[in-house]
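The complex appears here minus one protein chain, its other protein chains still in place.
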Amino acid sequence: MAYILIIISAMLVNNIVLAQFLGICPFLGVSGKVKTAVGMGSAVLFVMTLATIVTWLVQTYILNPLGIQFMQTVAFILIIAALVQMVEIILKKISPSLYQALGIFLPLITTNCAILGVAILVGNGTYNSMGLDATSLLPAIVFAIGTALGFMLALVIFAGIREHLAKLPIPEGMKGVPAALVVAGILALAFMGFSGLV
Amino acid sequence: MAKKQSSLINMVLTLFVITVVAAVALGFVYYFTQEPIAQVKEKKLNEGLMKVLPAFDHQVAEEVEGVPTYKAFDANEQLVGTAVEVVTDKGFGGDVKVLVGFDTEGKIFGYTVLEHKETAGLGSKMGDWFQEGGKGNVIGKDLSTPAKVSKDGGDVDAITAATISSRAFCDALNKAYATYTASQSSNTATEAQPAAEEAKAEATAEPTEVAENEGGQDNE
Partner (left out) sequence: MKEDRTMNNWKNFTKGFIKENPVLVMLLGCCPTLGTTTSAINGLSMGLATTFVLVCSNIVISLIKNLIPDKVRIPSYIVVIASFVTVIDLLMQAYLPGIYETLGLFIPLIVVNCIVLGRAEAFASKNGVWASCVDGLGMGLGYALALMILGAVREVLGSLSIFGWQFIQADGILVFVLAPGAFFGLAYFIAVVRRFNK
């Protein structure tokens, strides 16, 4: 039950894009079409889960025992960069079709602050773990999956709206990003309705 | 200077050197900031304790059932109050950490919110809202009947438009009280007689003091 609550909380109540403001760049950058939004979302889901597991292992078995928590930022960003590269190479070899679907999004993910943000939250055990032990692995993985699903959800809804937005008459100065930001704001308002769900 | 070749050995070497230099440099910065950081934490704790407890001379930190508890004594080794640092996960934005101070009778003497991620302008008001003079004043409350917001049938006025944060706050209070009671019972077990007598003596002396305090606050 607590695991379901973690997912709901990470996905809807504390949506990473609309409530925590992480991962805005890809949110604004690639969400022109629903199809690309799904692609980007799945790439983030894949990398975020993997990155959370690896950084959790590094935090628990290297940084904490050695007492060098201050190397966290350096270590995590290097791990994520290396991980993305490796995923790219492995995908290319093993599953060319999957690589074609996700490939172009992978390089963008290194600088997606949502990934590093989740890794740091998990590393410090400061995410909302619904009463479960925040320093153990399973709640962390569930939290990462929930967050990534929330990212995908926000991205897909946003892309769906933007597909229609392109056809509307908008004042010159508001075209493009400003209009998109207003839409994002309204979406954030809507997501505030989830508050108190958990 | 010519650009270095991208041969494997060059690449590995460069990355290795940069990382080592960075790690050493950070080690130095960490070494020099460690003490100020520890001081900041200690100062924060002490300031918090002074806010939530009656004037005290020194405090003893201990863990009761894994919860940090601070017992404050005056110069004559008399217990003047107990502070409990509790975390609740019922908050709107995540964990809420509150330091709650109890007087010797087990009534709330004061509280301070140490950490929270509640919404700015709504739940974040909990730092003032429940204080003396605030709309949802809980100071002086006896928690033998658990704190509840009025919406749930209790007598604590919730922060306007932030019932969840207020519920979390009540949860923190109740948790703190549970720890406080546990710490008291462990106390009486170890130093049974004198402590009980002290408590009795103070219990009789207390009411007038409380009344004085309240009168003073009203005038302000």
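As written, the chains take the letters A and B, and residue 1 is the first residue of each chain.
Simple rule for what comes next: a contact is a pair of C-beta atoms (placed from the backbone, for glycine too) under 8 Å apart; a residue touches a chain by one contact, two chains touch by 3 or more.
This is a predicted model, so every value here is computed, not measured.
Undergrad: Of the listed residues A:I62, A:A166 or A:V182, which contacts the missing chain in the full complex?
TA: Of the listed residues, the one touching the omitted chain is A:V182.
Undergrad: Which residue among A:V54, A:L78 or A:L137 touches the omitted chain?
TA: Only one listed residue reaches the unshown chain, and that is A:L78.
Undergrad: Which of these touches the unseen chain: A:S9, A:T52 or A:N112?
TA: Among A:S9, A:T52 or A:N112, only A:N112 touches the chain that is not shown.
Undergrad: Applying the definition given at the start, please give the residues of subunit A touching the unseen chain.
TA: With respect to the unshown chain, the touching residues of subunit A are 18-25, 28, 70-74, 77-78, 81, 110-113, 116-117, 120-121, 173-174, 177-182, 184-186, 188-189, 191-192.
Undergrad: Counting contacts across the full complex, list the positions on subunit B that touch the omitted chain.
TA: 1-7, 10-11, 14-15, 18-19, 22, 25-26, 29-30, 33, 36-37, 40, 44, 115, 119-122, 161
One rule holds in what follows: only the chains that are shown with their structure count from here on.
Undergrad: How many angstrom lie between the CA centroids of subunit A and subunit B, rounded to a whole number?
TA: 32
Undergrad: Flag every residue of subunit B that touches subunit A in the complex, lowest number first.
TA: My answer: residues 19, 22-23, 26-27, 29-30, 89, 92-95, 163-164.
Undergrad: Quick check on the complex: what are the subunit A residues that touch subunit B?
TA: The contact residues of subunit A facing subunit B are 14, 68, 70-71, 74, 78, 126-131, 195-196.
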